[in-house]
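These notes are about the structure you will find just below.
The complex appears here without one of its protein chains, the remainder shown in place.
Read from first to last, the chains carry the letters A and B; within each, the first residue is number 1.
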Amino acid sequence: MKITDDVPSGLSALDRPNSYIGRSVPRPNLARLTQGRGQYVSDVTLPRMAHVAFVRSPYAHARITAIDTASAKTAPGVLAVVTGAELSNVITPWVGVLTHLKGIKSAPQHAIAVERACWQGEAVCAVVARSRAEAEDGCELVNVTYQELPAVTDAETALDPGTPVIHPELGDNLTFERKHEAGDPDKGFADADAVVETTFVFGRHTGVTNEPRAIIADWNPGEARLTVYHGTQAPHMMQNLFAKHLGLEEHQVRVLTKDVGGSFGIKVHTYPDEMATVALAKLLKRPVKFVADRIESFVTDIHARDHRVKAKIGIKNDGVITAFEIDDLTGIGPYSVYPRTSGIEANQIVNLTGGPYTCPNYRARARVVFQNKNVMCQYRAVGHPIATAVTEGLVELAAARIGMDPLEIRRRNLIPDDSYPCAAPSGIKFEQLSHHESLAHLDAMMNYACLRAEQQRLRAQGIHRGIGFAAFIEVTNPSAAFYGVGGAKISAQDGVTMKLDAQGALICQTGVTEQGQGAEAVIAQVAASAFGVPIERVRVITGDTDNTPYGGGTWASRAAGIGGEAAWQAGKALRANVLACAASILQAKPESLDIRNGAVVDAATGTERLPLHELARIAYFRPDTLPPGFQAELMATRHYVPRAWPFAFTNGIQASYLEVDIDTGFVTLLKHWCVEDCGTIINPQLVDEQIRGGVVQGLGGALFEHCLYDDRGQMLNGNMADYLVPMAAEMPDIEVGHVVSPTADSELGAKGAGEAGTAGAPGAVMNAVNDALRPLGAQPITEMPLTPGVILRALGRV
Amino acid sequence: MSERFHDIVLTVNGEEVRERVDARKTIVDFLREDLGLTGSHVGCEHGVCGACTVRVDGIIVRGCLMLAVQCDGARIETIEGVSDQGEIADLQSAFETRNALQCGYCTPGMLLTAQELLARGGLPSREEIRAHLSGNYCRCTGYHAIVDAVEAVAQARSGGRR
Partner (left out) sequence: MKPAPFAYERARSLDHAIELIGGAEDARVLAGGQSLIATLNMRLSRPQLIVDINRVSGLDRITLRDGYLEIGALVRYAQAERSAEIAAHAPLFAKALPFIGHPAIRNRGTIGGSIAFGDPAAELPACFVALDGEAVIAGPSGTRVVKADAFYKGLFETALTPRDVLTAIRLPAATGETRTGFAEFARRHGDYAMAGLAATARTSGKTPSDVRLVFFGVGTAPVRARAAEAALAAGDIEASVAALAKDLDPPDDVQATGAVKRRLAGVLLKRVAAGLMGNAS
């Protein structure tokens, strides 16, 4: 109920007076949002702006034999009707591959389908009109002749010889395959006292951002400049891609992002309908706006997490895990998404399975196959929910097999907290994690022994409660190892430019972006602390490629760790510049001065010597009074990229306490806990809220969310009444605890926290349901979402 | 002869508005596009997400499920108007202090819906708060902080007990 307590930073490098590090300062940009005065791309209008709607293929796979646009062109309000062939003269196609995913292959994808539609919902024609309603009217008048083709809709048979190959030039429907082996898994299984083997199935689901995808492109032929208002997480990446595919130079493109109504990875990808909108603006020489409506969002926003994982664990009676093995099959769409590829999710699953544990024996295979369904790509906690559910599911099945308490089996296998640095069998490298301390913290926080006793007591009354855990590791602060090494123009570095304005306020510009997680607040807190001003005097500018340092944006939980470190360094640099100026004004030594609370002070006593606004006045308006040879430099830019570690891994552990109604299969979530270690915490409340939001997103996939397809590739539940997102009444209170293991790869020591909640929640819930049902002799459930039907089937009641 | 386009007169946030509208235009699109009041948001256009919540004649409605033409003669209040009147200042402050909003897209609808519950007075339980807000989709917060904020305001308005 109470607001998260401030956590004292306790780190000597950061012991700045009046530091905001570790304080739950409210975010500065919230008032405009609670007043309804935000500016989302969907709110923006420009003079002469037109609206585009798309004719979309009703078939999962079809040749487009003719498009008759004559009557659409004359419909009221319609300004243009443009086919894929026509638009391909304006914008080039792309291929979603990267060189570091060995062997990945995909076919060229156009902004609007040219000869063939490859999934139900793919755009086949664009209608631009004065209003969205008139554009939709026009779409109904476009007459497309299709020749339906057989659709590939089953990942299990996608590679069978008899299955049609979606892109014949590629030879088969295999997008990517990866195999990995470490240690001696065969010996591990042979040495085991028991081997648990099972198959996990994860239902495809999607982000359902509250604000749908939105973009406005404005080509000014007079300036030969393209301005794009885009709800994207990565404006510089999009600047590069718009330029590349429209034949422009990057400096001719400006991408602007202000408020974004939710993203979670959905808006970090390249979408053909958005690229088409930009191309249409160039073609028509007027602003064109596209806002995906909810129905088209369901069949065009990237889907994710459609995996079938065969998995095995070897266990000894003393609880030591002897081997892990997985075989992952995932069915994506007909194209690997650009530019991050649709191979990353499977790649992460291979990287992360078994990660928290000491067991050195590991074998993994992952195959990604094309299907004629909507495309799939990175969505919050990419691959982690699956790797964690598989790992933690196996661990608890193993515990049950040998009759060991699920926390005890983890104590016997989690990497000891003093083992670092070390590497996992998959090759990932850990700097410093805290699995054991986190587990102990969780145990105490949830009063585990008490809950077990309560569970037992209630079982006797026919009430079936379950407790389930999920320990996890989380990729954050990615270096160039994630994308850059593969050839993607996705920046792993980031920068912050700071200037002291003429009144002594601190203006920060940064390449990381804000989608509601608090990136701007975190940058402001770090800047204010490093430089020495009250936070009310800090302004942070994001989301403008013209006015921010070249950067990567926000994804893979990088804003605090990478953007924050750049802000820390820039703040120190600007402080040094300002103190040099103050020293010249005051005829003092710079090292005897400091900046605190908006003024230059005597470092030893704290006595105020010169307010910043006065220093600024002198530097900007009375430089004639400064000593000869001295030039004030009241601006500084610093960049940062992690170099020592490919990723800053974080860790944590979650627990779910729930009740299963064994008559109906309904699950009531009673409580959820997460202990997480994201290194230095800049704003404890924001970390807690990222965890909570992430947990609920994971709970959605665990219990409710599923993109359902029939065998003809038609999505059956693409609306908000039939696709179930978590709403308030079904969600539990979520308690969050913290452990702090800073990274030494930066002075701040902050890792990322945005995705950890989603990584662990599904595994914890699945384990809790199985814990509840185990005494009833139910088959362990290893599929999600855990619908009432799934649970009733496991109980043998349907 | 039945008409597609109609002249309507209505009051929006206390201001009289006279416009000609296409009958098919929803009130939320009218507010956003014709009047530039973009604080009410469009999330689904089938009445499920609650982002479009506005007040018509004093009660909250789904702005995507009412036509502008139906609102001829009506008194509309959007988040901008309700906010400027100061009616929900304590609730907004509680949301900001507790970070009960992240991206802010659901927030106007959430605030107006919560205010309808709070205006009844009393001390709703957390379950009652969750049930009342069960028609407002939030993807960012996971709802916990929102429930905290509404609960805190209910307590404060009841005389600061506990």
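The criterion applied here is as follows: contacts are C-beta pairs under 8 Å (C-beta built on N, C-alpha and C of every residue); 3 or more make two chains touch, one makes a residue touch a chain.
Fair warning: this is a prediction, and the values are worked out from it, not measured in the lab.
K.L.:
Among A:644, A:708 or A:776, which one is in touch with the chain left out?
P.N.:
With A:644, A:708 or A:776 as choices, the missing chain is touched by A:708.
K.L.:
I need the residue numbers on chain A that touch the omitted chain, in ascending order.
P.N.:
131-133, 136-137, 140, 293-295, 663-666, 704, 708, 716-717, 719, 721-722, 724, 727, 729-730, 787-789, 792, 797-798
K.L.:
Spell out the interface residues on chain B facing the chain that's missing from view.
P.N.:
2-4, 6, 22-24, 26, 29, 45-47, 50, 53, 59-62, 64-67, 69-70, 72, 113, 116-117, 130-132, 134-136
The rule we apply is simple: only the chains that are shown with their structure count from here on.
K.L.:
Averaging only over C-alpha atoms, locate the centres of chain A and chain B and give their separation in whole Å.
P.N.:
29
K.L.:
Help me check something: in the complex, which residues belonging to chain A touch chain B?
P.N.:
1, 3, 26-27, 30-31, 33-40, 42-43, 45, 133, 207-212, 259-264, 293-294, 515-518, 685-686, 689, 692-697, 719-721, 725-729, 731, 733-734, 757
K.L.:
So in the complex, the part of chain B that touches chain A is made up of which residues?
P.N.:
Listed in rising order, the residues of chain B that touch chain A are 22, 24-25, 32-33, 37-46, 48-49, 51, 78-80, 83-84, 92, 95-99, 101-108, 111, 126-127, 129-131, 133-148, 151-152.
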